[in-house]
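The complex appears here minus one protein chain, its other protein chains still in place.
After this line comes subunit A, so read on.
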Amino acid sequence: MARDVVRSTLARWDTVLLVVLAAVVVVAGVLVEGFASGRNFQFLLLDVVAIALIALPLTLIVITGEIDLSVASTLGLCSAVMGQLWVAGLSLELVVVLVVGLGAVLGAVNAVFVTRFALPSLAVTIGTLAAYRGLAFVVLGDQAVADFPFSWTTAASSTVGGGSVPWAAVVTLVLAVVFGVVLHATPFGRSLYAMGNNAEAATFSGIRVARAKFWLFVVSGAVSGLAGVYWTLRFASARADNAAGLELAVVAAVLLGGVSIFGGRGTLLGVLAGVLLLGAVRNALQLADVAADTLNVVTGGLLIASVVVPNVVGMARTRWRRRQRTA
């Protein structure tokens, strides 16, 4: 019964978000000059790709009740290493594979602390947030590596058939489908919700909690590494400070997408809607010449609303049900 309530609320949050997203797009398209154009959608999608990518594994992690705050630092370190490896003369194909592998290793470090030493992931990944960013500066200092081949840097922002859909967005969408299937259509995915709701019960029912979490952190690291490759090529600049602070945008998108910060609830569709909603709002406000600081306030406000609104709605419904039952 309780679970049904949770499920229906969730389904609603997805729908609510998609409706809000559609409304924002329509309103901005009418009111904001320059919003409703192919080029602008291309810019918008290019801007949200990195956030969307990292949000995919993070969604799964948050559903198990854990968190990974080291994602943007992993991206930065991978970007810095990518620059150094390229300077060292390795082929770019090999560099990309190594960098994604490095991301996986960095994720594994988080995983070891969280699963083997049973430390809270919040503390562990705040630690590696600082440590990986520090390492990035050790690797590349305040220099930038920029002489990547032109064909690769343009590839990062090239579009399908020269239209307005970037290839990067297509790749992200395909990955989203993969993650969506894993989360919503496999026993593994369902076990993640069980872990988030009650890790102890999940353990007793035979789910290997530690092992599942271990691999989730590894995948999170690898995808952050992949996002690092994208970021580096898109901005044609490998830098230690790349994507600094992006972890907040990703967490905001995941929470706005309806994933409970306490674990056990959330859908990937909701998260994608959350990513796009945040991106569209920022894009529209920017086109309307709203100042950067105001923009940050709006984003923060949306985040708070995303945490408060479902809770208030949930409480109201429970109360209403109880009253009906007693009546």
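We take it that contacts are C-beta pairs under 8 Å (C-beta built on N, C-alpha and C of every residue); 3 or more make two chains touch, one makes a residue touch a chain; residues count from 1.
In the analysis below, contacts and distances are computed from a predicted model.
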Name under which UniProt lists the unshown chain, selected from "Rhamnose transport system substrate-binding protein", "Gonadoliberin III", "Ferredoxin, 2Fe-2S" or "FixJ family two-component response regulator": "Rhamnose transport system substrate-binding protein"
Selected from A:Val112, A:Ala131 or A:Ala146 as touching the chain missing from the view: A:Ala146
Those residues of subunit A which, in the complete complex, touch the missing chain: 33-34, 37, 39-40, 43, 47, 93, 96-97, 100, 104, 141-142, 144, 146, 150-159, 162, 167-168, 171, 174-175, 178-179, 182, 186-188, 191, 208, 211-212, 215-216, 218-219, 222-223, 226, 229, 231, 234-237, 239, 241-245, 282-283, 286-287, 289, 291-293, 295-296
